[in-house]
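A single protein chain has been removed from this complex, and every other one stays in its place.
Note that the chains take the letters A and B in the order they are written out, and that residue 1 is the start of every chain.
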């Protein structure tokens, strides 16, 4: 078990493409950190740099107290779960789990003990003699997990481990991985592009964009106070509505926006902060024409047309309202739930 | 109508059965001829039904050959062919799998240059540089030896390409997982890559064995000692060795024996053979 310290980490590819720039991050012992961002944001590259599968162009990486920049993957005391599992197709499940231990010269009895223990933990004990191709997707995923577990490493690295599973299995494995990690208290770095996975699993969340860290924080911090327009748009579903302040002024009274700083020229509104109840004290009203109602069982998404605005404005309600498309609806919203941004820098201003 | 109609199928079967008959015919007459006594071939037309002399013909061919005309017994020549074919096959497979491994899994100065050197061998079959290659082998003192018969033929661009092709399709993560598991390059090669390549190795083995067994020009050039004759080139000595008509019954017994090993290999490993053939050339 160990902490991981990234100090100004950079990755520059031959040809000058910067995949990761100046990443500073301290991961505490036992913490579960999720790296999230759109594809091509550098999250996998960063993970692979920690694993030792990509060279580090600049900066220092420490696992525990050791600088590991130039160590082979095998010498970093980490274990990795790959997106496509990377199970050795010609080896049995047992040998897949045992291979890393054999290479490290463990005694046969110890290998046996660890493999059986991990297999029991992951409920794959009855598959130990099978080859990977005889297993279902979920079972392979467990074997890949097992291969990391038996090593009892200082850190687990997960590279989108659930993206090859179907939706139902993904939710189930998400819970299992998190429970396992909490039980073992092993430092973990987990990469995903799925914001829901990120929010539900992380102790702390790191949002990456174009090789840079946009924001680090607990899931709720990032959700309630996104530091940039990028984070605001990435975390939360449906995505936050963004309205120019100038335009919003034409819809609502000046009092409603008086508490926001002058520099806030872009205002974010979360779809789920809107309600159909009449405005109360400290709330403001917003009216739009309902274009499309998407019922989703326990909740509904309302696509609205606001007067004079090209983009569609979305509201999310915790029920399916009895309204018909084409009518005008008035929503209420607490003033302190507006998210003010500076459009030029993309930064939050209050 | 897209489905086959009955008359069309009948017609196709007729064409195919005729085709198969024509394709099989030359070997059929060889087998027939190898069962007749020498007198049958003096006049008239060649026999089309089996004779009674098979045992004598084959034992004569295997143990005596045509010693007076300078052709050694077939048994020895078949053994030589086998040694040569195995040496070429195993040599080709081993040197090309390791060079493909180097080219795909390492990045090092001169990689492209070496790739092209190997690639060039694809362009220059022995047939176009007969005399100088012969001189090189003669200078090394490798005439009339198994080394001379096999070593110059074991550099193979084809096998290197096939292995390279295959290695490129092995998922990247497998090598990365092996490294995280503490395997170095040679350990990865031995524990992961080699077991995964078994089918490809077997398919190439079939192709290369046939290639090696059927070598003709090369053994013709570098063997003058009958102890090193291979069977495929030995047939030519039997055909042209005498002044008169060839001893057809012995020639055809030899032909059957020379064709048997590679034909058996194809028939018993047809699936591997087809895979090896269609994938090496594409």
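Everything below uses one rule, namely that a contact is a pair of C-beta atoms (placed from the backbone, for glycine too) under 8 Å apart; a residue touches a chain by one contact, two chains touch by 3 or more.
We take it that contacts and distances are computed from a predicted model.
As stated in its UniProt record, the chain not included in the shown complex is "sn-glycerol-3-phosphate transport system permease protein UgpA", which appears among "Dihydroorotase", "Cytochrome bo(3) ubiquinol oxidase subunit 3", "Phenylacetate-CoA oxygenase subunit PaaC" or "sn-glycerol-3-phosphate transport system permease protein UgpA".
Considering B:96, B:200 or B:223, the position touching the chain not shown turns out to be B:96 (whole complex). Here the missing chain is touched by one residue of B:232, B:250 or B:272, and it is B:232.
Checked against the hidden chain, the listed residues B:74, B:192 or B:210 yield one contact partner: B:210.
Across B:104, B:162, B:192 or B:208, the residue that sits in touch with the chain not pictured is B:104.
Summarising the interface, chain B meets the missing chain with residues 1-2, 4, 8-9, 12-13, 15-16, 19-20, 23-27, 29-30, 33, 41, 43-46, 48, 95-96, 98-99, 101-108, 111-112, 114-115, 117-118, 120-125, 127-137, 151-152, 154-155, 160, 168, 172, 175-176, 184-186, 188, 210, 213-214, 216-217, 220-221, 232-233, 235-236, 239-240, 245, 248, 251-252, 255, 258-259, 262-263, 265-267, 270, 273-274, 277-278, 281-282.
Note that only the chains that are shown with their structure count from here on.
With centres taken as mean Cα positions, chain B sits 58 Å from chain A. Those residues of chain A that touch chain B in the shared complex are 51-53, 72-74, 78-80, 82-90, 99-100, 103-104, 147. Here chain B touches chain A in the complex through residues 171, 173-174, 176-183, 187, 191-192, 195-196, going by the rule given at the top.
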